[in-house]
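So the structure is just underneath, and the comments pick up after that.
All protein chains but one are shown in place.
Chain lettering (A and B) follows the sequence in which the chains are written, and residue indices restart at 1 in each chain.
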Amino acid sequence: MSNVLELQESDVHHGHEAHHEHHHHETFITKYVFSQDHKMIAKQFLITGMIWAIIGGLFSVLFRLQLGYPESTFPWLEDLLGHWAKGGKILPEFYYALVTMHGTILVFFVLTAGLSGTFANFLIPLQIGARDMASPLLNMLSYWFFFLASIIMFSSLFVQTGPASGGWTIYPPLSALGDASSGSKIGMDLWLTSMAMFIVSSLLGGLNYISTILNLRTKGMSMTRMPLTIWALFFTAVLGVLSFPVLLSGAILLLFDRNLGTSFFLSDIYVNGKILPNEGGSAILFQHLFWFLGHPEVYIILLPAMGMSSEIISVNSRKPIFGYMAMVGSLFAIAILAFLVWAHHMFVTGLNPFLGSFFVLLTLLIAVPSAIKVFNWLTTLWRANIRFTPGMLFAIGFVSLFISGGLTGIFLGNSALDIHLHDTYFVVAHFHIVMGVASFFGMFAGVYHWFPKMYGRYLNNTLAYIHFWITIIGAYLIFWPMHYEGLAGMPRRYYDFSGWESFKMFGGLNEFISVVAMIVFAAQLLFVLNFFHSIFKGRKVTTANPWGANTLEWTTPIRPGHGNWVGEIPEVYRGAYDYGKDGREFIPQTEPVGENESHH
Amino acid sequence: MSTAAVQQGTKWWSGGRSPFNASYGKVMMWYFLMSDAFTFGAFLISYGTIRFSQNHWVDPNHVFNSFPFAGHTNLPLAFVSLMTFILIASSVTMVLAVHEGHKMNKAGVEKYMLWTILGGLCFLGCQAWEWTHLLTGQHEVLVNGQLEYWNTTVAHNPFGPEVMFNGKEVATPGPIAFGSYFFEITGFHGFHVFSGIIINIIMYLKTKMSHFEQRGHYEMIEKAGLYWHFVDLVWVFVFLCFYLI
Partner (left out) sequence: MSASFSSQEITFHPEHEDSTKPIWRTFWILSILTVIELSIGLVIYNIHKGENPNATLVLAFKGMVCILTLAKAYYIVSVFMHLGSEVRNLIMTIVVPLCLFVWFIAAFLWDGNSWKNLRNRYNRINETPTEQVAPAAKEKGAKD
């Protein structure tokens, strides 16, 4: 431990004095609200994301209540929700609103902004050796645009006709015609406006992440010495910058169809026996535009989790990550393929089957880099001296979930099988495991691992272990049975299955899933409690490098000020994964390469 | 060449420097333009997709065949050529402004920025005229067996396939998507021109107030220039998609 900088909290003030450009009188507003410090912005993203996660999770509890107990009434629901739950039973319109908002919130506000917003902001400058993001101002604006988007989306929950309820994919014509359903009215406009703000936020953030990683690496931090977290966040940012604008285009066209009488997505529509004047548009075109974003979006959610798990697994295995270049290469391959496979979400829309076969091929190709990654994680863990910290457990959990969810992706990527499985609970199970829960595990792993750096305190380990075991067992108990329901043809997004003879046998299973879902949701509250309690009351971190990790963020003071390093930014001499080399447990990146040092 | 030698010998990716020899601001501007290219790309590709899905499409030479003050003379493509040349010319003056900026010639930058702003305003004026012309120009069209007079809007246009009616050729209603896409994409491009003009005005004022002279470089002009050229670049493709093919 001799090479660890033993810096105490008092050094933070040194940090300020050493950098006069940051040293100005900080008020509460400039320090906690309109802060331009990347670490504070990261915390803002994280906490906003957590609030959204609670709301989105609560929505899933409510609609699971309906699915688990379709014939019961709960009088307290009417007290809670008013006319949306008349007589203690959730109305179908409200059920669709809940499902829609659950998807929107979790996909965009939690797992995009909350995940990469938090960790890209927090880790990029710290791990590449920069004082801050390239443009701290745009970085701050990125958060506030996200905040604006959040406010608009949140307010849409309270309008008279309810929030958007056409599914998180907002397919027209349901979303394009105001008269189509109650959720297609003002709620839909608010959804689109909020999403436009969200895209601006993600663009400002993404441009910052890319130019920071490219331009502001410290001396010696060549691209191939960067931690895998940074590589993953880099590809995530590239995906966001190139794919979100396509959703923006789709959203603008949809807003025009809704409000200006254009016919981009509308054609041959009969309402009450009368044909609408719209002609020549195509609803499928919107699906193409949406999924051109939508598929990269899946990887925008997944890649940061992959990167953080790689880093955490290597640190806590005390072994170098197996196949660093293969890990980078497979991230790159996944990022490229992400742009080429969007129409595999649309096999049953009447897509030209010959065109579809190309999409099948490209989709199945993703299995190759994914398998490389899984292989490398497992080989890193193989015969390692594993430290089961909470962060490590969640990272291993991520690998497990990625394998389980990824395998079903190979089923769904085949257009012939997809005809049977499309829009069933099989799909729900697949994407919840592989992108929903797995990314959440990556996020939890990241929070547990970097919490000491964020707040200078530890999270409570006992609560963390309880949280982990309930969540991983619960996740499998919730989503594993859904595969069987889906194979039996049970469609997703239905309000009530009790009317179908063939799905009646799943009544008990649905009830079971609902109960487990509620337990898992409650376990997440444990995490929230642990998080906020530990910020103020957690055990204090006393050494600068509590995990014995190689990366640069642990060479900063325990609670770094704005500017991160006291004095000069350290230079980097080696890759991030020199663990267990030459009989030493770890060799930080800042240590020059010795003369007799062996090469891996 | 000394610069080539520097390029050869430098370890661009080893950290501590920009691998592009460019400030982060310029890198960000480039990637922003990439992102914007995907926005416009998505619009134009959607337009192409819808056009490919139609049996009949509007012949641009029929729609865009008039010129201000030329009455009903048939002048296909004339006016849009003028607009294209205005935008190319304003692009040239923008490069010249950047060029003067490299030479730290404040007066030169000011002069060419003004020309660029003027070019942008002329282009917007032309577009306003063209929109007005389309929105107010009435054309004979056969609707449900009766002759009507229609203008071109986002919801309808009178440039459909021609049929024989009472011994003469008359047009039927054309594909709705034509007007929708035309107004939407040229509008979005016009919005970019408009914001480009605003940026250029700000840059002009900052030059006038010697902000860049004090800073020691005119990189902001360069970045504004990138944006302006991008607007020109998009127009090249809008010109191709709506007027030429």
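Please note the rule applied: a contact is a pair of C-beta atoms (placed from the backbone, for glycine too) under 8 Å apart; a residue touches a chain by one contact, two chains touch by 3 or more.
Keep in mind it's a predicted model, so treat the numbers as computed, not measured.
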> Per the definition of touch given earlier, which of B:21, B:132, B:195 or B:210 contacts the omitted chain?
Replying inline: B:21
> Which residue, A:65, A:91 or A:216, contacts the hidden chain when the whole complex is considered?
Replying inline: A:216
> In the whole complex, what residues of subunit B lie against the chain that is missing from view?
Replying inline: 2-3, 6-7, 10, 12-13, 16-25, 27, 30, 34, 37, 41, 45-46, 48-57, 59, 61, 76-77, 81, 84-85, 88-89, 91-92, 94-96, 98-99, 102-103, 161-164, 169, 172, 222, 225-226, 229-230, 232-233, 236-237, 239-240, 243-245
>> Could you pull out which residues of subunit A are in touch with the chain that's been left out?
In response: 21-22, 131-132, 134-136, 215-216, 238, 242, 268, 282, 284-285, 288, 292, 339-340, 343, 350-352, 355, 358-359
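Methods note: only the chains that are shown with their structure count from here on.
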>> Using Cα averages as centroids, what's the distance between subunit A and subunit B in whole Å?
In response: 36
> Given the complex with subunit A, which residues does subunit B contribute to the contact?
Replying inline: 11, 13-16, 18-20, 22-25, 27-28, 31-32, 34-36, 38-39, 41-43, 46, 49-50, 53-54, 154-156, 175-177, 180-181, 184, 188
>> Residue numbers of subunit A touching subunit B in their complex, please.
In response: 128-129, 134-135, 138, 203, 206-208, 210-212, 214-223, 225, 241-246, 248-250, 252-253, 256, 260-264, 277-282, 285, 288-289, 292, 572
